[in-house]
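The complex appears here without one of its protein chains, the remainder shown in place.
Chain naming follows the written order as A, B, C, D and E, and within any one chain the residues start at number 1.
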Amino acid sequence: MSLAELPDVDDAGEYSLDKIVGELRALRAAAQARRYRGAPPDLPSRAETVAAVEGLVAALFPRHFGPSGLAAREVDSFVTLKLAESLASLRHQIELELRLSGEREGRDRGLSRHAAKIVAELAQNLPNVRLLLDADVRAAYVGDPSAKSIDEIIFCFPGVAAVARHRLAHQLYRLGAPMLARIIAEKAHSDTGIDIHPGAEIDAGFFIDHGTGVVIGETAIIGRNVRLYQAVTLGAKRFATDAEGRLLKDYPRHPILEDDVVIYAGATVLGRVTIGRGASIGGNVWLTHSVPAGAVVTQAKASEDVFLDGAGI
Amino acid sequence: MSLAELPDVDDAGEYSLDKIVGELRALRAAAQARRYRGAPPDLPSRAETVAAVEGLVAALFPRHFGPSGLAAREVDSFVTLKLAESLASLRHQIELELRLSGEREGRDRGLSRHAAKIVAELAQNLPNVRLLLDADVRAAYVGDPSAKSIDEIIFCFPGVAAVARHRLAHQLYRLGAPMLARIIAEKAHSDTGIDIHPGAEIDAGFFIDHGTGVVIGETAIIGRNVRLYQAVTLGAKRFATDAEGRLLKDYPRHPILEDDVVIYAGATVLGRVTIGRGASIGGNVWLTHSVPAGAVVTQAKASEDVFLDGAGI
Amino acid sequence: MSLAELPDVDDAGEYSLDKIVGELRALRAAAQARRYRGAPPDLPSRAETVAAVEGLVAALFPRHFGPSGLAAREVDSFVTLKLAESLASLRHQIELELRLSGEREGRDRGLSRHAAKIVAELAQNLPNVRLLLDADVRAAYVGDPSAKSIDEIIFCFPGVAAVARHRLAHQLYRLGAPMLARIIAEKAHSDTGIDIHPGAEIDAGFFIDHGTGVVIGETAIIGRNVRLYQAVTLGAKRFATDAEGRLLKDYPRHPILEDDVVIYAGATVLGRVTIGRGASIGGNVWLTHSVPAGAVVTQAKASEDVFLDGAGI
Amino acid sequence: MSLAELPDVDDAGEYSLDKIVGELRALRAAAQARRYRGAPPDLPSRAETVAAVEGLVAALFPRHFGPSGLAAREVDSFVTLKLAESLASLRHQIELELRLSGEREGRDRGLSRHAAKIVAELAQNLPNVRLLLDADVRAAYVGDPSAKSIDEIIFCFPGVAAVARHRLAHQLYRLGAPMLARIIAEKAHSDTGIDIHPGAEIDAGFFIDHGTGVVIGETAIIGRNVRLYQAVTLGAKRFATDAEGRLLKDYPRHPILEDDVVIYAGATVLGRVTIGRGASIGGNVWLTHSVPAGAVVTQAKASEDVFLDGAGI
Amino acid sequence: MSLAELPDVDDAGEYSLDKIVGELRALRAAAQARRYRGAPPDLPSRAETVAAVEGLVAALFPRHFGPSGLAAREVDSFVTLKLAESLASLRHQIELELRLSGEREGRDRGLSRHAAKIVAELAQNLPNVRLLLDADVRAAYVGDPSAKSIDEIIFCFPGVAAVARHRLAHQLYRLGAPMLARIIAEKAHSDTGIDIHPGAEIDAGFFIDHGTGVVIGETAIIGRNVRLYQAVTLGAKRFATDAEGRLLKDYPRHPILEDDVVIYAGATVLGRVTIGRGASIGGNVWLTHSVPAGAVVTQAKASEDVFLDGAGI
Partner (left out) sequence: MSLAELPDVDDAGEYSLDKIVGELRALRAAAQARRYRGAPPDLPSRAETVAAVEGLVAALFPRHFGPSGLAAREVDSFVTLKLAESLASLRHQIELELRLSGEREGRDRGLSRHAAKIVAELAQNLPNVRLLLDADVRAAYVGDPSAKSIDEIIFCFPGVAAVARHRLAHQLYRLGAPMLARIIAEKAHSDTGIDIHPGAEIDAGFFIDHGTGVVIGETAIIGRNVRLYQAVTLGAKRFATDAEGRLLKDYPRHPILEDDVVIYAGATVLGRVTIGRGASIGGNVWLTHSVPAGAVVTQAKASEDVFLDGAGI
């Protein structure tokens, strides 16, 4: 509809702000009535959650993501402050998520203690997270001919950035804060084009090259030293439903990749299948069954006559 | 060329800033002379347009995207202020676009009134936009086993984020501010990897899962309760040209999807074809003709022997 | 592991911040010992590098990316200040990269002069970069029916945004600052979903439509007036290794595209092959051999019976 | 001591940061041990207190101190949000002050409720504060020939700015948050050079012209329509001490000014004296006894032979 | 009243925000009804006015108040941008003041042109302002033994800071924007403790040492090379009133200081008196009559027996 055709709602371009605000209020009330019994609880803050995670990443790699010019003798102080600030902020967000997810108002004290325990567990796991990330970075250096240095990889590689956030999000997911975990995962997805559900279990030495369009599902399990290229999907084959046709949730429905698997760009692996140790799946392959250790699966495309036993990018 | 081979332009690494500024000036003047008759008009501001749209989204979902800790009794005030501020800013940007798109300088007053009418129309449509988004969010909850709650979907899902911006951009597109509409669409594209042209017409209950790599063309039409997965393209088959070989613009060239269609990851649908009500198109399918209601189209890949009547991710 | 199952590490949710900081310190020390002989050198700043590049882009297109409301008589002053500030900042970052990449501490003065020469060379190339970008923008206008105006293209098109950053990153790459170049490239990748290695050589009039998922490798060479669609890969077929199985780096391994080539969405071209002048490669095609000038390569998919000699989006 | 004479502490200009940090830690511990029994409690935040008060002033005069361009229909929303935000912040600060001032840790719940009551009382008094300030502003307009308009007075006059903050600080003082009250008073002192202790009781229509150097003590009482000029002191004559020579606090020791009193620049009034209704005290007068209603007191300075029955500035 | 005595307004510390907002609305309406006939007009912005003036000062002294590290070849660009931005902002504020001060709504176009003329006049006077300030700075250097360098004076001296703002405010005052002028003057008063009414006429080479407490009235006239110390007042002796007892405004009521006068700390000069060329007035002197050229006036204080013919600080 062009402007000329506009019904002449208002010649002067005026409108009633109060009326619009009122209509929006009614719609909010209706939406909230559908999902909360009483007054809608406070929500966690997406912005603060994301900032806290960036704080943890800076504490894990202070030379790369701390303030520029940080001197050696200042690093521990920076790490201490960043951790303290980020963990305190996360603890508050976790408490909000716990309250939201349905625990009783009357158990306020318990919720706060519960949140504190989750944060303590997360904090104590941070050195382990750094250890895993060091292995991821080395895997990138070994596997990518365009990588010039370890520092470049930490600074620039979207695969490393996404996996770093995933390793933190996964802690929150398994400790009982799945919404915060998802917020973190989707921020990384927005920044890198790599979509890893925080439920996925991923072992050390994991490398995703280029990354745009990668999707890894909630119940995927990935072994050591696995390598993926862009646009690889580790998805579910179909969604199970219950007797009334509602989706079942929380059952194993995504692939298992054993150690040393490589999957090239654009390949799709669907369902609870197992890709055996050391197998490699060629570019654009569509795969819905298990594959034994050491197998080499390629797209059988006679018209192109290509045999790929190592085609990467 | 390595540095050692550099012609010795300047031993001390000096250069003439004035000279470079002058050359850039000349290039700007030449570029402007090609497309404006007189002095180049002021441009709308990308940053202010994006900020105004974020303001509208915060007004539509104040608990999720308003300031953290907003109390129930403050919500209406927040919505009022955010709307007032965002709509005033958009009105200014719209006026700049109208002037840019060629209307006479002498009709300043008319332009301003024209912009006011567009904003009034947009404002009055906001409750309807919220209604559509509520349906989109419910569709996501029903269709995705990994979705834990409505709040998680609003907070995190890139498909919902992209469609929310699209529904606002589409208003501006149809009311005569296509450049602002495109600015909004491309910001959402950057944030989510989902590229929806603001011209596309999309009905309620639309859900895009994962989303990276989705492309929806300018003249696409999408019915109720449609679901797409990542990397789906709804494109044009070929571009029509006029007698002199110049591209024709603004004719219907993208698909029509009727109600309840599902299209799985990586599928490509090209041209002004119609996918009938309730049809489902399998992953990676390449489709350039219409399909009847209820049809199930899959990739015929004997080597993989997969029949997909419900394969999602 | 749900929280209920948590080993009771600490009933009160307390943890030793000092212990965690100490463990992280030890891990940092170990990682640094693996890659530096002495104290770890200062790193360039990702944030400052990105800001400097945004400053150069604003100086190249001051009406679009300078402050809103910049008057004609102020433009040159804005360009002067922005260039001066951005180039000074880059010079500092380049010096840090040069020091990091292994030159002797004792040659401080030389490094500084070396950095100055790189910046001078980059600065003197800026008018040429603008010239190339003007051609890129015109190519977009001619090639995309949804493009309404030159200003819309400069403002919104992700392909133009990515190529603009690439043209700057490529200067730094060839002049000896590959890490800064990669930082810039990956920022553009994050913003647009388009992953162009800064080593790629790209001539004038280059247009990428939609763009999400495009990958262009380090040694690719692209002629004049080439057009790519989303999810096109210009990759390496396999990675060469030396006698001990280590990856070889820096040898030509990506495609050459001659002038006027068009490659449609989802196509994959791998290896040091040549796509001849004016050839067009259809959507989703998988190609690992050279193609003569003028050729039209399409996916041979009998089941769909599609012949595509101009299928774009 | 010039640098040449510096003992050669450290030839390279190095120093031990750790040592300095350790010495400062020891000094902090010693200072805290002198005034707290256990761990030092959290302190209120000066910055947040000041920001909250500026928020209340903006809510009292939204056209002058709200955002520029606030439209009539947005004012109530702005006032609502500003009040809600400022009062919530103050409530938190008050709770911190209450805890600091010695109430038991075990009574946390009580402290929180106590803070809530103080804020409720303050909030309900805001319309009355505005009423008093309206009278103050009118008094300034009537009393100063250089005042061009009411808006100028609200915007610019330091006397009005100081009295506005005083009227808010005085509420906090009398309700039991004297430290926050003092923080507010000293911020106003810094901005205006006018030092009003928050304990002073000041009735409507109070005007201070120029203001720099004015000091008004804790137990001063000021009637309606009183006018002061710069550098006037309403102080204590001497400080009472107890048997052991320690200062007595909290007894009446500053002047009482009845309605319609005028005190000219530089005058000093000390002790619990009463200046009777309508009296006027000349510039630079030094006064330590009471004065009856209607009296005119001037500096008896024969050498200058000036009789001042109305000398202002 | 202590909290224990509080009437139990609300046991839970709750209050009705809506009620308070409503009461404030009523008070605003009443106050506005007293001074505007119709809807209250938009006000100028204090923050933007102050920022614009700081911009002009930075343009006048770019090395001292421009960005740190500004290179010689960038200075003119900085000055150009700063002037353009500051003058455009001031022009908008002036237009708001003109509208506020009562000109007809119907004459919008005239007001805008009027504002443009004021700004043009102000702009063209800037070099002259700089010339005057150079003379002021030299006077400070010559007159103060503690001044180490010209740069220190420009950076630090409150007298110079206050006079710089005064010279700009005075332009606005005489050109018809007295409220903006007063905003600027009071900001300087807040920063320096020096209160110069923007109406005062001050010739070159003016120096105020220390400055706190100085007050200079609206109709004061000050010649060349005059020097004042802290707490000097140039005030009015008494305020003239009309037949109905209302203050008369805008008549000469403050002192005239001829060239080369010096007035020491704490002296008070009241009324339209003339201090003749080269006269010096001692510390704390109270003076209400004219003094001939070359006179030396001191406090006749037998008890102290001090003769001051050059006592400064």
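We take it that a contact is a pair of C-beta atoms (placed from the backbone, for glycine too) under 8 Å apart; a residue touches a chain by one contact, two chains touch by 3 or more.
All of these numbers come straight from a predicted model, not from anything done at the bench.
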Which of A:Lys19, A:Arg35 or A:Arg73 touches the chain that is not shown? A:Arg73
Among E:Ile118, E:Ala200 or E:Ala220, which one is in touch with the chain left out? E:Ile118
Kindly state which of the options E:Val53, E:Leu126 or E:Ile216 is in contact with the chain not pictured. E:Leu126
For chain E, which residues reach the chain that was dropped from this view? 59-60, 62-65, 68-69, 72, 75-76, 79-80, 83-84, 113-121, 123-124, 126-127, 130-131, 134, 142-146, 148-152, 155-158, 174-176, 191-193, 210, 212-213, 230-231, 265-266, 283-284, 299, 301, 303-304, 306, 308-313
Absent-chain interface residues of chain D come out as 1-3, 6, 9-10, 12-15, 17-18, 20-21, 23-25, 27-28, 31, 35, 39-40, 42-43, 45-48, 100-101, 178-179, 182-183, 185-186, 189-190, 193, 195, 197, 199, 212-213, 215, 217-218, 231, 233, 235-239, 247-250, 253, 268, 270, 286-288, 300
Residues of chain A touching the missing chain are 69, 71, 73-74, 76-78, 80-81, 84, 88
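Just so we're on the same page, only the chains that are shown with their structure count from here on.
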Where the centre means the average of the CA atoms, what chain is farthest from chain E? A
Rounded to the nearest Å, the gap separating the Cα centres of chain D and chain E is 23
When centres are defined as mean Cα positions, the distance from chain C to chain D in whole Å is 58
Show the residues in chain D shared as contacts by 2 or more other chains, in ascending order. 69, 73, 76, 80, 84
